[in-house]
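Omission of a single protein chain aside, the complex is shown with its protein chains in their original locations.
First chain written, first letter: the chains are A and B, and each begins at residue 1.
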Amino acid sequence: MASVIGDRIPSRAKLAARDARRKLNSRLFEVWLWSMGVLITLAILAVIVTIVIKGLPAMNWEFLSTGPKEGMKEGGIWPMLRGSILLMIGTLLIVLPVGVFGGVFLAEYAGTSRLVTLVRACVVALAGTPSVIYGLFGLAVFVLLITKHTSLIAGCLTLAMFALPVIVLTTESAIKAVPESFVEAGVSLGMSKWQVIRKVILPAALPGIVTGLVLSTGRAAGEAPPILFTAGIYYSTAKLTFDLEMFKKPVANLPYHLAEGYRQGSVIPEKIIWGTCLTLMLLVLLINLAAIIVRARARKRQVW
Amino acid sequence: MTSTLIATIALAGLSPAPAFGTVAVKGSDTMLILNQRFAEAFGKKHPGIAIEVTGGGSSIGINAFINGVADICASSRPMRKSEIDRARSRGATATETPIALDGLAVIVNINNPVTSLTMDQLRRIYIGQINNWSQVGGPNQAIVVLSRDSNSGTYGFFQEKVLKNQNWGRGVRFMPSTAEEARETARTPGAIAYGGVAYFKGRDGIKIIGVAPAEGKPPVLPTEANVRNKSYPIWRYLYYYTNGRPRGEVKTFIDWCLSPEGQSVVEQVGYYSLK
Partner (left out) sequence: MKRLKLRDLPAVALVYLSGALVVLVIVAIFYYLAHEARYAFDRPFPYGYRFSLQSPILEPDPYTGQVLDDLTVDPNATLLAANFEGDDGIDEKEEGAPMATLEELEGYHPFGTGSAVIDSLDDLNPQELFRDNWKQAKDATKGDRFILFAFATQEYTQPTMKLAFQPDAAFSPKDCPFDIKLRVIRTPNGIEVEPVEIDLIQNPSGKIELPTWIAKSDEERTNGYVFEMVVTPKKSNFTATIAGFFKTDWAPTLQYPRYGFVPLLLSTMLMALLALAIAVPIGLACSTYLAEIAPARIREWLKPIIEMLASIPTVVLGYFGLMIVAPSVVKVFSQAIGMTSGRSFLTASLVLAFLLLPTVISIGEDALRAVPSSFRDGASALGFTAKETIKKVVLPAARAGVVATVLLGFARAIGETMIIWILSGGTAVMPSIDPVKTLAGPTRGMTDTIAIEMGNVEFEGPHYGHLFMIGLTLFLITLAINLIGYAYGRKRKWLAS
């Protein structure tokens, strides 16, 4: 046995050469991976910077605070911005209770039976379902079946459906991240299960839940397909008011404006299109930024 | 949860009629620009009446009309019989008001010696039977066929009127806008395209060619006079549909659209005024 191995042992010099080759090889591999990471980051930065540069000339207070005029060729995008914000708030209000309680259910009440695993898998799958499917659903149910016309509320409900699975999942994982010792402490104090959830788990998981909520509503606000058939309006001379009546009417909003802008081709000038792109991107980015700040603050306070 | 319940209940209980003092115009993407311009100009004159303009397509407008949630349905095609019947079964009588006249011009590259085509030649070009300019008296050069995409009312109209409902040839390229068609035609020597006359007037690199209504008839150019007297073969009306005769604010708006002031907006957008 020993002699066999002995025959196979290469000379010292050969070994050293091979090691050097291996090291170089590995080094090159690392450089390659590094360059891919840098390349992607630079590409993403380039895209964002391009959108900012192209969009900035249109940006000013007037652009954000007035409506379009001269056949959409001039003026601002306030009605669209307002519509997007309204859609987002409406979506958040609808999805907040269902999503959070749904997450609590999956994390704490559902157990681990096969059925529940299947439900969880389905929620995961729903989170990956294309937004255009939600658009179809919204058209069939909220528009054609219930209200018979497009409206802000139909758009909010459709977007809420779209955002729901993600919120359920983030809530569930935020709750699961709460250490078991917290729950035990609660139980030892004689709390009921619901009291533990309300007084111990939910406060501890709050930053995670808020982050999930904000991120998914932000994403929903940028999606065009769900509101294409459910909520959009192109132009209105009506005064913009904030009342209940508003929910029954369709609203102008940023993604719809861009989609129609594309459909109409060259009616809306490029400058305004870029400005709208930038506004929409900033809107979503700002929301995400808020989420990141919430998360960072929570982390600082976190002691476990 | 509660808010969802409330939302759902509120949703179910919504009255579909738009609020007092607003006129909802829904429908055709072709007419979206026209509707928007109408609304803008009308709004300056009548600040008390709000006009809401929605696009999405003729059928979105027609459906809204059938369900009684649009005051005016803008359509670039006459309503189908089945649609009128459905509207009637829900208590709405579709009343048609032509609002503008539209003529589609055919354009080629400026350097193309061909000055006119017959309707039949045009059809054969778009269904792919004729694919070289030499077959219609031009140079030996392949024809690059451009069209609007299927989302536009112009597409359907051209398919019906010129292609006699035949299928587009395999090589046809579909452009998202008429402006894009014009740009592409200007830089492609063998190109042919169609679209509203106004989009093409005064553009460099392209020329509008005459169309002969039938074999052996003289070609006609889509001038205002020729479209008006219908000697130019590719024209259509653009319609507003209302439930019964227009009343109240709707009437004020439609009357304004048909007034000289409104019809000047029609010209400005690029269609032909009715008179």
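Basically, a residue touches a chain if its C-beta (ideal position, glycine included) is under 8 Å from a C-beta of that chain, and two chains touch if they have at least 3 such contacts.
It should be emphasised that the depicted structure is a prediction, and the values quoted were computed from it without experimental measurement.
In the complete complex, the hidden chain is touched by one of A:Leu93, A:Ile133, A:Val267 or A:Ala298, namely A:Ile133. The residue from A:Gly90, A:Gly222 or A:Pro250 that touches the chain not shown here is A:Gly222. Looking at B:His46, B:Arg173, B:Lys207 or B:Arg228, the residue that reaches the missing chain in the full complex is B:Arg173.
Along chain A, the points of touch with the absent chain fall at residues 22-23, 25-26, 29-30, 32-34, 36-37, 39-41, 43-45, 47-48, 50-51, 54, 97-102, 104-106, 108-110, 119, 121-137, 139-141, 144, 161, 164-165, 168, 187, 190-196, 198, 215, 218-219, 221-225, 228-229, 255, 258-259, 262, 270, 273-274, 277, 280-281, 284-285, 288, 292. Although one chain is not displayed, its contacts with chain B can still be listed: residues 1, 4, 29, 55-60, 62-63, 80-83, 120-121, 123-124, 127, 129-130, 135-136, 144, 149-151, 153, 155-156, 159-160, 164-167, 170, 172-174, 176, 184, 188.
The rule is simple: only the chains that are shown with their structure count from here on.
In terms of their C-alpha centroids, the spacing between chain A and chain B amounts to 38 Å. Partner chain A is touched in their complex by these residues of chain B: 1-4, 7-8, 10-12, 14-16, 18-19, 22, 29, 32-33, 35-37, 39-40, 42-43, 50-56, 60, 63-64, 67-70, 151, 175-180, 269. If you check the complex, the residues on chain A that touch chain B are 69-72, 93-94, 96-98, 101, 142, 144, 146-151, 153-154, 156-157, 160, 228-229, 232-239, 245, 247-250, 260, 262-267.
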